[in-house]
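Handing you this structure, nothing more for now.
A protein chain is absent from this complex, but the other protein chains hold their places.
Naming follows writing order (A, B and C), and every chain is counted from residue 1.
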Amino acid sequence: MLIYALRKAGLLLLSLTLSSLVIFALIEVIPGDPAQFMLGIGAEEDSLAALRQELGLDQPAPQRYLAWIGGMLLGDFGLSYTYRIPVLDVVMERLAVSLPLAGLAMAMVLVAAPVIAIIAAWRHGSTADHVVGGMTQIGIAVPNFWLAILLIHLFALGLGWFPAGGFSGWHNGSGAGLRALFLPALALAIPQIAILARIMREELIRAADQDYFRTARAKGLGPLEALLRHALRNALLPVLTIAGMQFSFLLAGAIIVENVFALPGLGRLVFQAIAQRDLIMVESVVMLLVFAVVVVSFLVELAYGLADPRVRTGVRPPRVRKGP
Amino acid sequence: MVAALTLKGLTVTIAGQEVLAPLDLELARGKVLGISGESGAGKSMTAFAIMGLLPGGSVRRGQITLDGERIDTLSDQAMGRVRGRRIGMVFQEPMTALNPLRAIGSQIAEVFRQHQRINRVKAARQADAVLARVGLGDIPSSRLPHELSGGQRQRVVIAMAIALKPGLLIADEATTALDATTQLEILGLIQRLAREDGMAVMLITHDLGVIARMADDIIIMQDGKAVERGSVAMLAGGLTHPHAIALAEAASPPAHKADKSRAKTRPAPPLLKVEGLHYDWASETQSTANGLSGGLPLGLPRGLPRGLRGIDLSIGEGETLGLVGASGCGKTTLAKLLLGLYAPDGGSITLDGENLPVPPRGGMVSAVFQDPYSSFNPRHRILRLVTEPFHAVTPAPSGQHQGDAAAAMLERVGIDPGMMERRIHAASGGQRQRIAFARALITTPRLIVLDEPVSALDAPIRVRVLAAMAEIAREAGIATLFISHDLAVVRSVCPRVMVMADGALVEDGPTADVFANPRHPETARLVDAALDWRDEIKTRLMRDETK
Amino acid sequence: MSSFNTRLQRGGMVLAGCLALFALIGFFWTPYDPAAMAINERLNAPTALHPFGTDHFGRDILSMLMAGAYTTLAVAALAVLIGVVIGVPLGLAGSARKGRMPDEAILRFNDLVFAFPALLTAILITARFGPGAVNAMIAIGIFNIPVFARISRAAALPLWQQDFILSARLAGKGDARIALEHILPNIVPLLLVQIAIQFSIAILAEAGLAYIGLGVQPPQPSWGRMLADGQTIVAIAPHVVYAPGLAIVLSVLSLNTLAEVMKQRFGLMGGRG
Partner (left out) sequence: MITRILSPLCLVLTAVLLVSPLMAADRNSMTIGLQLEPPHLDPTSAAAGAIDQVLYANVFEGLTRFARDGSIIPGLAKSWVISPDGAVYTFTLNENVRFHDGSVMDASDVKFSLDRARAEGSTNAQKALFAGITSVEATDSQTVRITLDEANGQFLFNMAWGDAVIVAEESIGAIRTKPVGTGPFIMERWQKGDRIILSRNPDYWGEPARLDQVTFRFIADPNAAYAAIMAGDIDAFPGYPAPETLPGFESDPRFRVIAGSTEGETILAINNQAGPLADQRVRAAIAHAIDRSALIDGAMFGYGVPIGTHFAPHHPDYLDLTQLSAYAPDKAKNLLAEAGYANGFETTLKLPPPSYARRGGEIIQAQLAQVGITARIETLEWAQWLEQVFRGKDYGLTIVSHTEPYDIGIYARPDYYFQYDSPAFRDLIKTLSATNDPARRRDLVQSAQRMIAEDNVNAFLFQLPQINVINAGVMGMWENAPTQATDMTAVYWQD
């Protein structure tokens, strides 16, 4: 297990180094001068030059890359061009929104998807299964900004249960914070619930087709009992991977939902930072996101190793083969 | 005394089609009923019908009486209280019959928890007791299925089935996936448990050898009908139905008649010479990574042989050589080395005095593999499949020539050349192995490696295909290396046989001599474990007589 | 399979066919010029002349929908094509050399692309090359590469263990040839299913890009742009978003149904039967 973890950790480091290079290169080639953006069309040439020097933009790219990487290793992500405060401070503030948002959405997904999937798989082929199937299809098919707008019109403007957007911070108590995040989390979660529920249903049905499921039935377990005790955990393994990917998506891919709900999240921060050519901010946030994704998938793989003992020893699960 | 199980007019229909014709039977406690027949004869369907676990869409009719109580009328929920408590069932695949993610102890304990209101600790204690009963007393109950060998896993499955001492045990091909030695052990276990608990056993197997050893009564099925039924003794000359007779004949083919003339000309010029061949499993895992092999054989106990070591062998021109050994001893690895699919770690392989090329080229050595279903690309037409080896021939023959050759070759192996334009799914298992043989022959190779070419086929077909292959190879003067775990089959086609154990060749000689007077303990074990129904029946009848 | 399911699937396929036909007709003919504005006719509710009404510039929504179908479907189709053309060979190469250099490299590359939020990638691309249909295609397409690489690798791996691969090797065929002749044809069904799914995702992605102002440029209409343009108008003239919204939802639904149908036809479903 230790060697397994170490090997994975090595690959993780390699991925991160590679990523940092790619990110830096990608962002360097974006046209547009941060200084000009900040000072606008009335700026004099010498003010621009002064600002560029202040921001360190007059240095050659390799030097800036090394400074960036070196800083990051020491925990210093540099100063934001536009905000002129440490990148990390800005990111932390945004994470205070994005992490709970992603967490809340993930919680919704992890509660709702398995329940839906189990019902559908248990009543495989029944009307309930079809209804669930249809609902999940629609959940996937509706563009997410539409879903978000719909939720606002229904729950904020119509029923008035939730604020229409914005986030006043956690200092007003967690109740207000959660209330502000509930609708956006729901908007993020619904398509993910639909996706995960569909996948999980298929995995459950697949697991229910395995020999050990039949063994369980032969022991006297009812269909639902056998499903819960013998198919669920096995079906969870592939689901884990997908859930891991979903979490990273929820963390960074929420740009649209953050926009519609006017939430100060990480996604919108990057979106704005690109428009404002706050390159160091973009680089650092994207790097953090990549880091998060890689770490999450690393954790998922470790969890995989814990959940499925076969992974550790390298023995692959056998394929079913029908004999004479 | 009330019979443990009575069936009256049991039928199963799937989508309007009758897959099980009205079946009546009676099985008393302490008795073993053997049900045999080819695949698809309805053996397993009978078992699932009794258990009430038929696939969705099937309709069951008729009476099922368990210890005098009708169970065919019970709801699925009520059947849940019967399954596992009053009927135990053991399945074919020990590899997949256990949940891979749960400790064996908890899977056994689940039976107690399901049927008795007892707590976790108590159930665990009972599970340990059952494990001890099936001979796994020294295996911690926290083990996961993949940490056990195939035989051990099957013991766990049996433990679950007999945990609550059911009146009826159904064993559906319970030993088919195991190697011969393990099979004997498991059969012995079932016998002991049945005796101790006074269980009725329904033994479903295609292997008449197993039936002859275990059963008191037999039923032979064909196409969902019981075509032969009676006491096991009827195997010894009492069979009347032609299908049953054919099945029995095929299951124990006559030994190869080493004709004198061939024996004399035996020192044929050596075609293939292997000297001091070494190969490590480690390299095989690499090759696996390379997509070359099926990986390590599954379910073997730990402590596998390190690989192949010090292999010396030679095959003469046109010779048919047998290679036997327990599963996992390295037979298939050797075959892949001889085919040039693996590069040896030491030693040499020469064909006609020249080093064997790796990877293979030139079409000098060809092969037929075990699984008729994975041997062909399902997307290609049979013509294309059969002519694929021409790729290795330079200059490549014209398309016309290839087509003619394929037609001729198919004809020769007994396949209608009209099938050439179809895809492989149109062919049955037996036809597929014939087509595979045609493919192996088409470049007129010097050596054909037959790796368990018929073990996936039902007995009667097995014999016919085997005979055809041997005949054609002999006529064409092509040397064959015949790999099998089935001694009866080897005995029927190979004048000379080699025995392999733990990655080394331990015996080499005329087949009859080797099997009759094993010099190496491994050979002896193989010969002892081989269940030939003729021998078994003979032994049992003799035993009965002595009683 | 129940008749409910069959009917549903037939419906899905008919729908998919209709949408394709719609796009095809829209390529050659639309009732009005989809770019012709009539400001004083703007935001008219549906009438006989304009069955879906007019938009905020007084353009005929039906015509825009038809012309937009072509744009949207073409963007989605080419985005999927990019994924297939680059991703499948990568996946096959990885499967042929499982666990070794190219495979590891491809896996890392996959991780990297997955780690970039798709929308960010799109924003970066448009920030560099400017918005437009082609760049939208590329942006969506890039994200499809690892999807197809992953699925073809996963599907190919067990195939390499099949005996017919050994036969091909005996015939002296190399990895590349085997991948092309033996592996690829056998993963086609799975790829077709994935293509349908990715196609539907690409349609949604086009809408997402349009929402943040990237993607197809005016006057070329696309469903996503119509929906995005109409989002604030919905409060006073909801009809402007009914048509494009419905078109997107229906096409995604029909594509997903198509994927389900193929899954069942090709026997790729889990489950009994």
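The criterion applied here is as follows: a contact is a pair of C-beta atoms (placed from the backbone, for glycine too) under 8 Å apart; a residue touches a chain by one contact, two chains touch by 3 or more.
No experiment lies behind these values; they were computed from the predicted model shown.
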Specify the shown partners of the omitted chain in the complete complex.
A, C
Out of A:V29, A:A61, A:L157 or A:L224, only one touches the absent chain, namely A:L157
Looking beyond the chains shown, say which of A:Q192, A:T215, A:N259 or A:S284 touches the absent one.
A:N259
Of A:W68, A:F182 or A:F298, the residue touching the omitted chain is A:F182
Residue, one of A:L57, A:L88, A:M108 or A:A226, that touches the chain absent here:
A:M108
So which bits of chain A touch the chain we can't see?
31-34, 36-44, 46-47, 50-51, 53-54, 82-85, 90, 93-94, 97, 108, 111-112, 115-116, 119, 128, 131-132, 149, 152-153, 156-157, 160-161, 163-169, 172-176, 178-179, 182, 259-265, 268-269, 274-277
In the whole complex, what residues of chain C lie against the chain that is missing from view?
35-37, 39-40, 42, 56-58, 127, 130-131, 213, 217-219, 231-233, 235-236
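Going forward, only the chains that are shown with their structure count from here on.
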How is the touch graph of the chains shaped: line, ring, star, complete or other?
complete
Using CA atom averages as chain centres, what separation in Å is found between chain A and chain B?
49
Cα centroid separation, chain A vs chain C, in Å, comes to 22
Can you list the residues of chain B that touch 2 or more other chains?
56, 295
Residue list for chain C, restricted to those that touch at least two other chains
272
Touching chain C in the complex, chain A uses residues 11, 14-15, 18-19, 22, 26-27, 29-32, 124-125, 127, 130, 134, 137-138, 140-146, 149, 202-203, 205-209, 245, 248-249, 252-253, 255-256, 259, 267, 270-271, 274, 286, 289-290, 293-294, 297, 319
Where on chain B does chain A make contact in their complex?
38-39, 51, 53, 56, 76-77, 80-85, 88-89, 91-93, 95-102, 110-111, 114-115, 144, 146-147, 157, 160-161, 173, 176-177, 206, 295, 298-299, 456-458
Where on chain A is chain B touching in the complex?
125, 210-212, 214-223, 225, 229-230, 233-234, 307-310, 313, 315-318, 320-321, 323-324
